[in-house]
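Here it is, the structure, as structure tokens.
Yeah, one chain of the complex is gone here, protein chain that is, but the others are all in their spots.
And now, chain A:
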Amino acid sequence: MSTLSTLDESALPTTAPSDDFGGKSSARAVKDQVARVVMWAAFLVALIPLVWILGSAVFKGGQMLLDLTWWTHSQNGITSRREGGGAVHAIQGTLIQAGVTALISVPIGVLTAIYLVEYGRGRLAKTVSFMVDILTGIPSIVAALFVYAVWVTTFGFQRLPIAVCLALTMLMIPTVVRSTEEMLKLVPNELREASYALGVPKWKTIMKIVIPTSFSGIVTGVLLGLARVMGETAPLIILGPYTAVIATNLFDGLMPTLPTMIFQSYGESVQPSVDRVWGASLTLILLVFLLNIAGRFISRFSKVRN
């Protein structure tokens, strides 16, 4: 019997005797139990680091976040041995840089994905796809050094917050392209064909049918990509030195961020610094967590009804 016909048969409603499938064989029951236990154990083991990290961050940094000044003040004039001050400068910097990064990389990423799925044929599409694969694989430190080499060494500019955004963009684009591509591929071809059959041009089909259908997936992908770049450290250390004051100008001076705030004082052994590092870590975890929740929320909220 060929494999094909087996498949065909199994697809039909079967009346075959049940001892072929769910027979009460004790060996199977044991296997089932073992597999179940192994699966649960693996799940719990995977959970340990997560709970541990979250637990210690909340336990050691929670106190800092309860203080209102944490959310309203910067670290201006506070040394590592003094208590007080807040993280608003770093929170702001992280949000601004993440926002600008998204602003640059989302259009590029989404349009690339549309090209790859809807238009791309032949050598160019293959090349683009291959390049995206390579980009996905580059470590963040390489992206940072590349931007440093171009921005500082070649052009002789200062290290500016916008350079950080450029490095982060390099990391975010491939994530956005890949996730958007997957989402666009999930759109059933029948929808496109139906649209064409009604005489709708291709660009309109993409704008009105394909993108709205996959919109929630695209947004989730973008938010997850954003969450990833927000926690990125290497480009920040190389291109965006820390400062203790509030800075909102992307094109002049330095801009503090949560990862650099952590990096600045993680080597200190005095209590105020240690508390601050844990506080900043917890804040970063919270921000990323909120983004993830927002992603889930949007995807549920804007689900296309069939």
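Worth pointing out:
To be clear about the criterion, a contact is a pair of C-beta atoms (placed from the backbone, for glycine too) under 8 Å apart; a residue touches a chain by one contact, two chains touch by 3 or more; residues count from 1.
Here is the rule we use: contacts and distances are computed from a predicted model.
Within the choices "Transporter", "Phosphate-binding protein", "Thiosulfate oxidation carrier complex protein SoxZ" or "Phenol 2-monooxygenase", the name that UniProt assigns to the complex's undisplayed chain is "Phosphate-binding protein". Of the listed residues A:Ile96, A:Ala113, A:Ile206 or A:Met261, the one in contact with the hidden chain in the full complex is A:Ile96. The chain that is not drawn here is touched, among residues A:Ser74, A:Thr220 or A:Ser281, by A:Ser74.
Screening A:Ser26, A:Asn189 or A:Ser269 against the full complex identifies A:Ser269 as the residue touching the chain left out.
Of A:Ile114, A:Val164, A:Ile206 or A:Leu254, it is A:Leu254 that touches the chain left out of the display. In the full complex, chain A touches the hidden chain at residues 69, 71-85, 88-89, 91-92, 95-96, 99, 152-153, 156, 158-159, 212, 215, 219, 237, 241-246, 248, 253-254, 264, 267-270, 272, 298, 302.
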